[in-house]
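Coming up: chain A.
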Amino acid sequence: MELAKDISGCGIAGFINTDGERISGVDIVDSITLMKDRGNGLGAGFAAYGIYPDFKEFYALHVMYNDEQARKVTEDYLERKVHIEQHGGMPTRPIKKKRPIFFVYFVQPREQSTKGESEEFRLEESDEFIFKLVMFINENIDGAFVISSGRNMGVFKGVGFPDEIANFFRVDEYKAYCWTAHNRFPTNTPGWWGGAHPFSLLGWSVVHNGEISSYGANKRYLEMYGYKCTQKTDTEVVTYLLDLLVRKHNLPLHVVAKVFSPPLWSEIEYMSDENRELYSALRTTYGGAMLNGPFSIIVGFRGGMFGLNDRIKLRPLVVAKKGFNVYMASEESAIRYIADDLDEVYMPKAGEPVIAMLTDEAYAKVYGSKERTYV
Partner candidate 1 sequence: MKIVIVGNSVAAINAIEAIREKDKISSITVVSDENYRAYSHPLLPNLVIGEVSRSEDRFYYRRPGFYEESKVNAILGKSVIKVNPKNKNIELNNSEKVEYDKLLLACGGKPAKPLIDGLELEGVHTLTNIKGADKLRKDLKNINHCVVVGAGLIGSKIAEKLAKKRVKVTLVELARRVLFPVLDDKGADFIHSELKGLGINLILNDSVKALGGSNRVEQVILNSGKKINADGVVVAVGVSPNIDLAKDAGLKVDKGVVVNDYMQTSDESIYAAGDVAQAYDIVYGAKRPIPILPLAAKQGRISALNILGMDVKYKGGFPMNSITIGGTSFISMGVVDSDNLEVLSFERDGEYRKFLIDEDNRLKGMILVNNIEKAGIFNWMIQNKFDVSWIKDVFLNSDFGWKYFNKAFRVLRLDRKIK
Partner candidate 2 sequence: MKWMKNLKSYVPPSFVVERDDYRCIRCKACVEQCSFDATFYDDEEDRVWTWNANCVGCNRCAAICPTDAITVRRANPSYRYNHNWNGHVDGLKKRAIFGGTPVVSMGNDKPYPIYWDHMLLNASQVTNPSIDPLREPMELKTFLGRKPDSISVGDNGLKTKLAPQLELDIPIMFAAMSYGALSYNVIESLGRAAKEMGTYYNSGEGGLNKDHYKFKGNIIVQVASGRFGVHKDYLDVGSAIEIKIGQGAKPGIGGHLPGEKVSETISETRMMPKGSDAISPAPHHDVYSIEDLRQLIYALKESTEYKKPVAVKIACVHNVAAIASGIARAGADIIVLDGFKGGTGASPQVIRDNIGLPLEVSLAVVDERLRQEGIRQYVSLVASGGIRNSMDVVKAIALGADAVYIGTAALIAIGCTMCQQCHTGKCAWGISTQDPHLSKRVNPDMASKRLVNLLEVWALEIKETMGAMGINSIESLRGSRLNLRGVGLNEKELEILGILPAGE
Partner candidate 3 sequence: MKTVKIREDNCIFCHLCEVACIVEHSQSKDIIKAFKREEKPIARCTVEFNYPVSLSVMCRHCDDAPCIEACQNGSMHRDDRGYVVVDSDTCVGCWMCIMACPYGVIKRDTRREMWGLSTKCDFCPDREIPACVEACPNEALTLEEL
């Protein structure tokens, strides 16, 4: 088979309409499917933002079960911990191969669930509550895995080529203002449904082409802050690092980019005093969060999309703009296939983040509040 050679790792793609216009999943499926030889059928997935406007206040838990027993245990647990507004099986089309079962739950932390069962809960810490909930399920409940847990977003992923997965999850029927997609060529971990990408936690979803050679260091860094890396995948640590640095440490995204892909010390030496102090402090403090090794990532988050390369640009990433639309992909063809007459096409420099955000109006329209949060 021709695919046996001339392979280059994973393919990633994503686009956002910064005006908040919701677009069907057909385009993203076309775009990622075009980069067929960047995958090998062992994993594909999509993340979509703005797909549950009716439940935008609720955390949408996409949960994958290996069996009914797992579902029962999980649902018991969920009922104890959270208020479930609505739940049900996720809409799928028939597929020939063996597959897990998928359920979606729209939940809110339950204020009354306090004593004896969990620590004290305060409303402003609902993100943290859900974070712990997800960590608990993923770590402790056999056969259950939360594949996404953000509000007004969701992840669809599994083992197969992108078109198969899209077909299975009926991705074409969803409408989102921001889509990201992944076509997987796994090397480190065996292909399983939960291990497919995007990897997601709360509002974060990450698609990633590459391999984080610093995985071991990042993992232990995260463990110090309560993150359990259960998936043995480096995309997982990227997701958790984003959650830690942005949600908990309040670092702006462009600064996070410099934590992930910091400038060389030889570059820092020649910076202005102010920047030198900043970058030295970043590297000194966040050495454990530095992503070392080849990667290009597209991160979806509440209200925006973020693309980044490793600091010496060992993996491809193309950015294009057309009107309100911002596209990112491993290959330019994947963008041109779904959008012609592009205003601008370029390859970002190593370690230079590309951040596309909903306009303020669009954000308010989509999320019903002007005050932005990342998750």
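Per the selection procedure, all candidates are chains of the complex that A comes from, given by their letters.
Note that in this section contacts are C-beta pairs under 8 Å (C-beta built on N, C-alpha and C of every residue); 3 or more make two chains touch, one makes a residue touch a chain; residues count from 1.
Small disclaimer: the values here were computed from a predicted structure and weren't measured.
Within this complex, chain A touches only one of the listed candidates (1, 2 or 3), namely 2. Residues 9, 187-188, 210-211, 213-221, 223-225, 245, 248-252, 255, 262, 264-266, 274-275, 277-278, 281-288, 290, 292-294, 311-312, 314 of chain A are the ones touching candidate 2 in the complex.
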